[in-house]
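Every protein chain of the complex appears in place save one, which is left out.
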C-alpha cells in the first residue's frame, strides 16, 4: 500500500526526522491559505506538490514553485481535479485530489536514500547515492558505482556504525555526516516499525548550514503486514487504483486489469500468468490477470465472473482450472451455478484438468449453458483467442 | 542498583503486567489511610511490606497481613524506623524507611520467574520454577530439575514460542498458560529495556480464576547502563548502603567495607583482592577492599586515604601499588603529598613494585613521614599484619 | 533417490488441529507419509485421527517422536514464530505453507533458520513431494509419478500442470519442490539445483520461475558453471505489466527489473532449455531426455 508524500512526511516527523513545514490542501482557497501561512513564517517560495502515488511528478508538472500565495492557489487550482501524467503513470494519468503546500529549503547538497528489501540477500538494505533527486534506477544504469549499500542483518538490524560509514561514504563530514547518519537510522527504524517494503527520502537535503532535511518522502507498506498497523491502513487512498482491482480485493480475489480482449479466470497465480502467456502465444491478448484461488467455490467463481465481465474489452473468457485437492466436477458445477447469477454475453472457453477432469467436462457439455470445452491449455488458449477475434469481428 | 518492590512493580505495571493495588507509606498514619483505601476497594486483607533491598523479608518479619486499617497502621508503625534483619542481611539488619500497603490476591498457584544473565552462555536467561515463593537458590539445591530455563539468544531475544513453551513446561494450560507466557515476555522486555541484571517476580501468582499477578517483584539495574536511564537513576535509595561505600563511589573509587583491621589501598581490583588474600595468609584480616585505580593520582590517593581511615577497626594500612605505565616514583610523591592532607595515626606499610620501584621506595624512606617500606607483597602483608596487631595491643 | 524428504522422513504438522492443517495432514497420511506428531499449543495430549499424538510444543513433539521435518499450517500472525520454534527444536527441514506472512517477519525467520542449520521451504508454497515415498504439502499426490526428473517451482497449480504433463508423457519425478511465491523465501531455485546435482536419482530438472526478484538469474549463473544435469525452464509472466503484483507477493516487475524476458535470456545463455509456453514443458523434457 502506497502512502502519499504528506502522509510519509508526517510519519517521519513523528520519528524525529526534519521535514519542511507544509499543509495539505484540497482546493485553491485552502492552498492560498496554506501558502500565506508559510510566507508569513518566512518562506521565500512555496512548493505546490500534487499528492499522487506515482513518481516523476516534477517531470509531469506535478510540482510547481510559487512566489506568492495567489500563484500557489493558481497552481493548486490547475492541478486539483486534473489527471497528472508522469513517466511512471499510463497515458491517462492519475487523478490529483490533494496538493501539499510546502516551504522551501536552502539546498546545498542533495542525496538519495531508501530502505528496501534485497530479495537476493533476503534482508533489508539501505541504498544511498550522492546523486539526490535522480531516480535510483537511472543512477543504477548510468553510474552504478555511485550507489552505496548497507544491509540490515536479520536479528541485528542496521547498526549505528553502518549509518556513520554510509554518511562518510557519501562524502559527508562533520555535522552533516552526523545529521545524515541519524536521519538514515530513523528512516531504517521507520521502515522496520511500519513494515514498509519501501521507505525513500529523495532528495535528502543538506542545507547551507549543514542541517539535514527530508524534502520528499515515500513509503510503501507491506500489505501482508497491515493487520498489525490499523493506523496505517486508514491512510489508504484508493483513488489512483483500478476500480475493478479494488472490487476484486474486497472479495479477496487477485485481479489485474490488462489491455487485451481475452478475459481469464484461473486457480493459482502462477498458472494464471502461464495462461496469459499462452493466450499471447496463441496470438491473442489477455484482458486481465485473475487468480480465483485454490478453493474455487461457487461464490468466488461468481464474484470473479462479475468482475471479469466488467472489463470493457472482454470479447471471450477463458476459465482454466487445474483440479488438485479440489475436484473438477465440483468446480464445473460451481461454474454453472455461478454463471446462472452473472450475465455473460461472450463465448466462454473452459479447460478443466486434474482430479475428475473428464467428469467435469461432461457436466459442462450437458449443461444448458454454452461452453467451449478444451482439454489442454494450448487448445483452450487457441479457442479463446479465436472466439475473441470472432466476437470482435461480429 | 537495586530497586524496591514498589518501584519494580510500578515499572511492571507501566508495561502491562498485572500487580495488586498498593500504596507507599512512610508513617503509620499514611499506612492506615492506604489500608482504608484498599479495604474500601474490596480487599479482605492487606499486606504491610517493608521496603528494603534485602530478600527473605517474610522470614524476618518484614511482611505482615492485616485485617483492619488499624492493624495495618500498627504493623507499619513497628516496622518503620526499625532495622529489619533477614537471612540476607547482616546481624545489624537494614533500616526500614518505607512500607508498601497492598491488597490481597486469590492465590491458586505460585510460580517463580526471573530474568538474569547467564554468564556461562553469555546471554540472558529466563529461570522459572513451579515452586513459587521459594528462594531459587534453595530450589536449585533441593530440586534442580524443577528449574526451567529459556535463553535469550543475542540478536534474537526471547521469542514468543519460548514463553509459551515455558508456560506449558511449568504445567500450566489454557488461560493461565497464555497469561503467564504474556507476563514473562513483558518481564523479559522490561529486563532488556531497563538494562537490568536481575528482574524477578516471586511469586508469580495464578489466581483461582486463572488470572496472572505479580505478587512480589525485584529489579537490579546494571550500574554501567545507568547513564542511559536517568529516570531509573533517580530511584536510587542509598539508605541501606555502607556510607563509606557511597562516599567512595562519589569519588569513583571502588571500596568495600570488611570486618578486619588492616586497611588496604591497591591499584587494580584483582591485585586488591590478592592483597586481601595475602593479608589473610599472613594471619591478619583486611579492613576493606579498595581499588584506587590505574592512575593513582594525588587526589585519588588522598580521597582513598580519607575513606580508608574512617574504617573504625583500621589499625594499620597497607598500600600496594604495582607501577606499570604509572611510575612508582610519581606514586610515592603522590602518597606523601596525599598523606600531608589526611591525618593518619596508624602505621602505614608501603609496597611499590614495577616501574621505578626502587626510586619510589627511596623517596618514601627519605620523607618526613614514617613508612614501613616493603619490597614483596608477602613482606608487605606480614609487616602490615604485625603492625596492626601491635597497634591493637598498644 | 530424492532430495529433502523420503520414506524415512518423520513428519510433524504444526497447526494440525486447524481446518487446513487437519485436512492436509489427513491427505499426507493417506498418501503414505509418515506423520508422527502434531503440535497445537493447548491441545497437547489429544490424538489426531486416533493415531497421531498432539503436543503443546515442537520441542516436546521432537523429543517424543524423533520428528525431523515440520509441515506448518499456522495463520500469518503466528507463522514466523512457529517456524522459529521448529528450528529451535532442531527439526532438519521446516516447510511453511502459510500465505500472507509479512516480508520482514520472513527476513528474521530465514536468518534464524540459517543460524540454527534448519532448512526452510516456503512460505506461501505447496510443499515438497517425493512421489511414491512421501508428500509433505498440499499438492495433489495423484498427478505425480515416481521417476527421475526433479521439479522446482515458485507456484502451486502451475507446478501441478507441469507435473501432470510429465506424468502423462510417462516421465516420473524424483522430488518436486514448491519454493513459494513470496519475496523472501527460505530455499531458492539455486539451493534446489545444488541438491539435485548431488542426487543420484535425478537425471534432469524442470525449473519453473516467474517474474520478480532475481532468483532465476542466480540459478542461471549457477547452471552456467558446468551444471551436470539438463535444465528445462519456463518463466511465467511474459505478458505481465510492470509495477503490478501478479497474485504472488513476490511476482512483480519493480524498477524495470525482474522481467520474464531477462530471466529467459539468462537461462538460455546458461544452457537451460527454455520453453515459451507452459504447454511445452512435458514435451521438451521428453525431447531433452531422449537426446
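Here are some notes:
Chains: A, B and C, in written order; residue numbering restarts at 1 for each.
We take it that a residue touches a chain if its C-beta (ideal position, glycine included) is under 8 Å from a C-beta of that chain, and two chains touch if they have at least 3 such contacts.
Remember, it's a predicted structure, so these values are computed and weren't measured experimentally.
When the full complex is examined, the chain removed from view is found to touch A, B.
Residue in contact with the omitted chain (choice from B:65, B:123, B:309 or B:342): B:123.
For chain B, the residues touching the chain absent from view are 88, 117, 119-120, 122-124, 136-137, 140, 152-155, 192, 195, 197, 222-225, 227-228, 254, 256, 258, 266-281, 285-286, 289, 291, 294, 322-325, 353-355, 376-378. One chain is missing from the display, and on chain A it is touched by residues 156, 159-162, 164-165, 168-169, 173-174, 177.
Rule of thumb we're sticking to: only the chains that are shown with their structure count from here on.
The chain with its Cα centroid farthest from the Cα centroid of chain A is B.
In terms of their C-alpha centroids, the spacing between chain A and chain B amounts to 57 Å. Taking each chain's centre as the mean of its C-alpha atoms, chain A lies 28 Å from chain C. Within chain C, contacts with two or more other chains are made by residues 108, 112.
Each of residues 154-155 in chain A touches at least two other chains.
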